[in-house]
Each structure stands twice: as C-alpha cells, then as structure tokens.
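Just one protein chain is left out here, and the rest sit where they should.
Chain IDs A, B and C follow the sequence of writing; residue 1 opens each chain.
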Amino acid sequence: MAMFDETVSVIENRPLPGGHFLLSLDAPRQAPNVRPGQFAMVRALGRSDVLLRRPMSIFDVQAHGGGRAGSNRKESALRILQLLFKIVGRGTRVMADLKSGDKVGLLAPLGHGFFEEEYLPRAHESDEVLHVAGGIGIAALLLPAKQLAEARFKQRLFFGGRTKDDLVGINEFKPVVSAMLLATENGAMGYRGYVTRPLEDYLTKHTNKKFLLMACGPSAMLRATVELAKRFRHPCLVSMENRMGCGVGVCLGCSIRVQGSGHEAYQRVCTEGPVFWSDKIVWDAESSGLGIRD
Amino acid sequence: MAMFDETVSVIENRPLPGGHFLLSLDAPRQAPNVRPGQFAMVRALGRSDVLLRRPMSIFDVQAHGGGRAGSNRKESALRILQLLFKIVGRGTRVMADLKSGDKVGLLAPLGHGFFEEEYLPRAHESDEVLHVAGGIGIAALLLPAKQLAEARFKQRLFFGGRTKDDLVGINEFKPVVSAMLLATENGAMGYRGYVTRPLEDYLTKHTNKKFLLMACGPSAMLRATVELAKRFRHPCLVSMENRMGCGVGVCLGCSIRVQGSGHEAYQRVCTEGPVFWSDKIVWDAESSGLGIRD
Amino acid sequence: MTNKSQLEKQAPDSGTVNGPAVTTPPAGEFIPQYEIEIAGVKFQNPVWTASGTFGYGREYSQLIDLNQLGAICVKGISPEPMDGNPPPRIYETDSGMLNAIGLQNVGAKRFLNEKLPFLRKLKARTVVNVFAYSTEDYVRCIEMLNEGEGIAAYELNISCPNTRCGGIVYGSDPKLTEEVVAAAKKAARYPLFVKLSPNVTDIALFARIAEGAGADALSLVNTFVGMAIDVETRTPRISNVTAGLSGPGIKPVALRMVYQAARAVKIPVIGIGGIAGPEDALEFIIAGARAVQVGTANFYDPGTSIRIVKGIRDYCQRKQLHLADLVGSLKTPGK
Partner (left out) sequence: MTNKSQLEKQAPDSGTVNGPAVTTPPAGEFIPQYEIEIAGVKFQNPVWTASGTFGYGREYSQLIDLNQLGAICVKGISPEPMDGNPPPRIYETDSGMLNAIGLQNVGAKRFLNEKLPFLRKLKARTVVNVFAYSTEDYVRCIEMLNEGEGIAAYELNISCPNTRCGGIVYGSDPKLTEEVVAAAKKAARYPLFVKLSPNVTDIALFARIAEGAGADALSLVNTFVGMAIDVETRTPRISNVTAGLSGPGIKPVALRMVYQAARAVKIPVIGIGGIAGPEDALEFIIAGARAVQVGTANFYDPGTSIRIVKGIRDYCQRKQLHLADLVGSLKTPGK
C-alpha cells in the first residue's frame, strides 16, 4: 500500500453540466500506484475554515499528455490522476474554484479497493458484471470497469440520476461496457424513474444467468440494489461513503456498522473499504452511518 | 458621511516590487464619495478563517477607463477605487491572490479624513506642506497631496523605506509635489538611514519657515516625526493605524489613548481618525496601541 | 459560514445588504408567523443584534434597515461612563476574534439622553445590556435606566470580573449569580434577561439559578476566555492578556450550551455565538432558542442579520412551519 501526501498541481478543472467537474491533477508518484476502487483525500491549501480533506474516488488515471491508460497501467508514464466531483457543499465549492496551475494537497491512493484477489475470482464465476451507479457514484466504477474490460469481461452499466445533467462520465464508459441503461427521475433521458427499475427488469428476465453487481451511489439506491441482489441471489460489491477525518484509518470517524459484534461491530470505510461485499454491511440507516447523502 | 457596503469587482491587481500590490476596484457608488485621508475595509468573501475585514487607506480614485481624477473629483465619472497594499500576513496574502474579475466586500469610504474645514486653514498658515511617509504609509498621503496640489500648495515628500522596493507609489506623487526626498535603510536609493534625518536637516535649515507636516508610517517613524514637529513647533497631522474590528465605530477595538481623562481617554481610529493632530495622541507604546507595526 | 444547504444556495454569502423586500404571499397560502413574545414584550422577529457588536444602533443605520430587526441589544451600559482597556484590544484568530474592550461606554445617563431617543423610534426593540462591578452598582444602573422610556428589557451581563470578590466572575459563581439576578429583578421596571457566561462546567445549573432568582429570559453565550501570543516579542496579543473569544469557531459549543439551557428551564432562551447566516440561526432555534443574536458577524458582514431575517422566512415558508413550531424541535435518538 504505497500512499503519498503531496502538494500537486491542477492540470485542468473542466466544468461539466449540473455542477460537476473533472479535475485532472499532475500526480506522477500517486497515479501509477492506483488500483481500481481506491480513493483520494483532497485538501484545499492555505485555509483553516474548510479544515478536513474531502474524500473523492479516483475516477481515472492517465498517461502524460492525456493519453488513455492502456493495458499496461502500471507503467511509469501514468501521472495524471482524475477526480470527477459534484458541488454539494463548501468543500466541493472550493474545489470547483480550482484553476489550472493551482495547488492542492493530495493524499492518495487510499483504501482497500477492488482487490484482484477478491473480486476477480467472483467475476469469473459470473456471466456478466453489472455496474449500478447513482449520480456521482459513477466516479467509483470507471477504473474497475476498465480493468474488467482489459480482462474481456462482459459488462453492463445501469446509471441513474435526478436529471440528465447527473449522468456525467458516460463517454468514458462507452468503450468499456457492452450496454448502458440510463434512467432519470423526470425521464428526460433514458427510463423515467429510479435506475433500480431497469435493473430489476433485467434481473427478472435473466434469472438463469449469474451476475456480479457493483454499486455506488446514494444510500437509498444502494439499499434498493442490495435488496435486488439478495432477492436474485447475486453477489454484490458496494462502494461506501461516509464522512472522513483522516482517510488513513486513525480517526475512526468513518466507521460503519458491519456484521459482527463487540470490537468487530464497526469497520472503517477508509481502510477496510470503501468497497465491501454488500452482505457485510448492516443496512440500517441508524447504525450504518448511511443517509448522509439522503 | 455616505458609506456603502458592497460586493465589488476587481479590475486589476497589479503586482509591484517588494510584495506590494495596486488593487483597482470597480466602485461606482463609493469612489465619488471619497475624501482625502479616508479608508476602506476589505473583505475576503466565502471564508471564515480570515474573518475580519482589513483596513486599507484609499490610495486614489479614478474615472472609468483609468483616467486620472482631475479637478472635479465629485463628478459621477469617478468609479475606480485604488488600494496600495503590502503583504504582511494572511489577510493581505489573500488580497494578493485576487485576480481581475474576482469579487471582494468593500465597505467605504470610512473615517473622518483630512477634513477641508480642519486642515485647509492650517495649511494656509504654512509656507509648505511636508508629507512624511514610511513604507506603505505612503498610501494614506496621495489623495491629500492631490487635493492640496489642486489648491496650488507647495508640497514636499519625505519618503523612507527599508529597501528601495518599499518606495512604491513615487510615480503618482511626482506630478503633485515639488520635491521628493527618499531614504532607504541600506542606502540603495536616496539617503542612507531613516527618512527623519533628511527631514530634520530640512527643518533645521528652514527654521524661519512655517510648515504643516502630514505623516503616515510605522510607529517608530511617526514618533520621531512628531518629536521633530514638536521641537520645531510645526503643526503635524498623523494618519494612525490600529487593528480594526468593524471600521464604523461600534466595536471599540481600534481605540487609542488620547489626551483627556475618563471617558475621553480613548478615541477610535476608525471614527475620530484615522487622521489626528499629533498633539492629541498619547505617544507611549503601551497606552496608544502603537507598536503593532514595530 | 457553516455548511451550506439549499438555504444558503438561495442566499449566497456576499457583502451586499438588504435583499429584496419580502412580499406578502397571496391569500390562502400558508403564512408563517415570526413574531415572538418574551415576558409580555412582543418582538416582530427573532433576529437581534448582540451587545457590543452593534453600538447604539445608529452606526449601522446607513448600511441596513434597522426596522427589519427584532431587537437591538446595545453596548453594555454601566452607571458611570467607562474608558476601557489600553490597546491592543482585539485580535483575529482562526474563525474567531479575541476582544478585551474593557466595557468602554457612555454610562447610563448619556445613554438615556443621547442614544435612547433614536432607538425608541425604531420598530426593532431596544434591549439594554447592563454591566457593573458590584451588586449595588448593577442595581444603581438599573434604577438610573428605569427613568428611560421605550426600553423593551434589560440584559444583565454577569460575565465580567467582580472586583469586590477579588477577580471572581459573577457568572461563574452560583451564589453571586443568584444574588445579583434577584437584586436586579427587584429593581427592574422592565423585564430582565440574564446573559450567561459559557466559561462554566455546568450551564444548566446557572440557567436554573438565574430562572429561580427571577430572570424572565436567558441569553447565552457571552465570549469564551481565550488568549493569543506574539511569538516574536513573546508578549500577549491583547494588552489585557486574556480576552473574550467570539465568532463562528465557537458556534458548536455555544449551540450545545443553548440546547442544554433550554432543556433545563421554562423561561425563554436567546441563542448567541458565532451566528453568521440563516442556517446558524435555525440551528439555535431548533436547539431551543426563541430568538437569536448576531454578534461578530456584524463587523465583517453588516448585512448578516437582515439576511437571516429573510432566510428564516424562506425556510418557514418552504417547510410550512411557524417559527414557534421550530423552537426546540430537534429530533434526537431515543436518549
């Protein structure tokens, strides 16, 4: 687990519709070490009112010059670390103000991630990997999807948002998944309603198939997805979110309730996660720390 | 006393040598109301760590398009308010980061200022007005000098700094004063040593003349200047500085010790000042609040 | 200046003041009520300005419409004028400021003659903050102020050093608190609010004592005793060495104390401490405050109180709630 805390430069902070931004950072030491499912802690420098770093999934890593990370991800040419984020409060507002050339504190890569050891075997048992994303949750899924694409897995993305402006990052997914099912609450793009409806339809139609689900998004969506996975008996990975103090396992601020008792009752999203098997989590708003996005 | 609290735009924030900046703000309601000797309170928006506004002398006001404020200062075309400042701490560091198009909170104009009623009569009694500036104290003197120049007073500037980079704003003074005597501590420009030495020489040479002194700068320089004024029996105006909470007379944070007792023992720099007759001030570091620049 | 919600997005943080006038909603719509009553006195809304941060009102009249405020609490008034502490008196800290003004004020007599006539004409009520060094002087000050017309209430500032008892602060001594509140209440022609010090172990205890001694309402908190040092000169940043900390940084502790005090007493509680926007004010109200006071924020953003008036209206309208429904409406887990 090689993590680095560095002051890095903003290469570009591209505004996208709906208050989203694609932030590209020059991180030659951090980018080559990123594994799918990991995250970064971003710090606004020179101010104490927005005190804590903000956790952000690592959306993508790229070679210098914006070249796409190809099959040899580990090569040293990888130096651009990309974050895809949405303005929701003052921390993300400060991040939105970043301009090319500005500096930020970047502590990365962090988290256990979708370990090859752990999820590849399960993926191999399945006929298709289904990614389920709600809004900015999409940011956690691109790198895993890319890695699975390299290994030639069949993949499908279910992606829901409130409006069509929430459906960011689609272009990046096109080359990696074989199909995309979109949903918006107002029906402006794709299905009208929650993304778990097309997912349910799909699972219902293909009860004979084996799927691996990977989900990230608001907790209501996660819960619904996990319910479906349980009902149809498919394994499900979830990328969890929680407020974070340190990102490295010392503050115990990010702990969520998991199966187990006593000292085993809580696990840290930043260290044991952010990706968990869905049946590990206690899916109860009160005890899991979920709901901060609701 | 028309003051306005507005969010205004930065037109330009020009970096000058030695960590100085000339900040031009688009302030159509405030600029036309400025009188010589007044100041502004500048607020960094959107952050709470640098909480209080920072007091800054109003260096100059100009017409739209950068045209110089001519004889009809009151005309509505005046809309650019200029501040000349130096980075000394975190508030001024935040101000240094301002870029054209950025917004700041501007509460101005503030302070009693060099009232026509009060200083013009005394100026008329004198043969020459001597401005004595130390470092960034220069910022308080340009507007008074300009007004005196309009009234065709003879004026002379004594201007001292640590290094030659501290002697900012000289170009603006050239057209308004008949002579400039510069001093730097290392002698890199003008006299070597404190500016009060050439001042003392001049006063010694012209004991038969009547002068009005106007001074602004670090407290050691102010004290030395006031000593000279006293010794040679010339009236002396000083533009005082102190930490400020509100700038409008309510917090009583900026009070300095003045001649008088009981409830009269303190006056507010922001309201009764920033310009005082030097013999009004109790020149004692402990009781005057001076020394914050020492 | 705390975390932004929908609310703050509608009323962004800015240096401008006096937002658009609030329009009366069309008939039939839900009309939230914002008036509050404390000890029989009606206030048009719960947004007040805090003592020592708003002068005697007139100073800010050029910048904001004073008639939109619920009340103005004036700078602490002592029986005689006071000159205050030598400078430096203030110092900025992270999200806060230290002050040791030393209660420089014009005294009760000049207040009545020079300041009250202006204040009396406003729709905002006048709350007179009262301060002295002994119980007798508190009483004397109140007796002097009783002569004035148009005072809504007194706010007894008991968070200041008591010379009689050798530097002990009234507001952190249960016995002295009881003594001074009871004496002041007896003397007071107008309702008596007691302003509590946060520098105590158990705020609920002092809240109950003040209530028991006759307080009509409690306002809290006053400033936290703090300090700062100039490491270059190794001298205190404030001539008085210690000073009072205020501003957004103290808000979480102030809010907790208001929550605890409001649960400890039956009289109304007025929340103070680091309030800088509508959301902050609502936190205090939801925690149990019937009104709030804006302090330090007046200095750096004079439009804050008006922005809060508007923000609370928008919130009540959106949530279809009267102000009274909000007071103390915090939902806590079963504990």
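Keep in mind that, in the parts below, contacts are C-beta pairs under 8 Å (C-beta built on N, C-alpha and C of every residue); 3 or more make two chains touch, one makes a residue touch a chain.
The structure presented is a predicted model; accordingly, all values stated were derived computationally and were not measured.
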Requested in this report: Name every shown chain in contact with the chain that has been left out of the document.
Outcome: A, B, C
Report task. Pick out which of A:Arg152, A:Lys174 or A:His263 touches the chain that's been left out of the picture. Result -> A:His263
**Report entry** Selected from C:Ala39, C:Ala187, C:Ala228 or C:Ala324 as touching the chain missing from the view
**Finding:** C:Ala228
Query raised in the report: Which positions on subunit C touch the chain that was left off?
Result: 1-3, 5-7, 92-96, 98, 172, 199-202, 224-236, 239, 241-243, 245, 248-253, 255-256, 259, 274, 279, 282-283, 286-287, 315, 329-333, 335
**Report entry** subunit B residues touching the omitted chain (full complex)
**Finding:** 48-49, 89-90, 93, 286
Query raised in the report: What residues on subunit A make contact with the chain left out of this view?
Result: 1-8, 43, 45-53, 91, 103-107, 242-257, 261-266, 286-289, 292
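Keep this in mind: only the chains that are shown with their structure count from here on.
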Requested in this report: Quick one: point me to the chain whose Cα centre is farthest from that of subunit A.
Outcome: B
Report summary line: Taking each chain's mean CA coordinate, subunit B and subunit C are separated, in whole Å, by 35
Query raised in the report: Just curious, how far off is subunit B from subunit A if you go by their C-alpha centres, in Å?
Result: 55
Report summary line: Where subunit A touches two or more other chains simultaneously, the residues are 48-49, 93
Report summary line: Where subunit C touches two or more other chains at once, the residues are 1, 94-95, 248
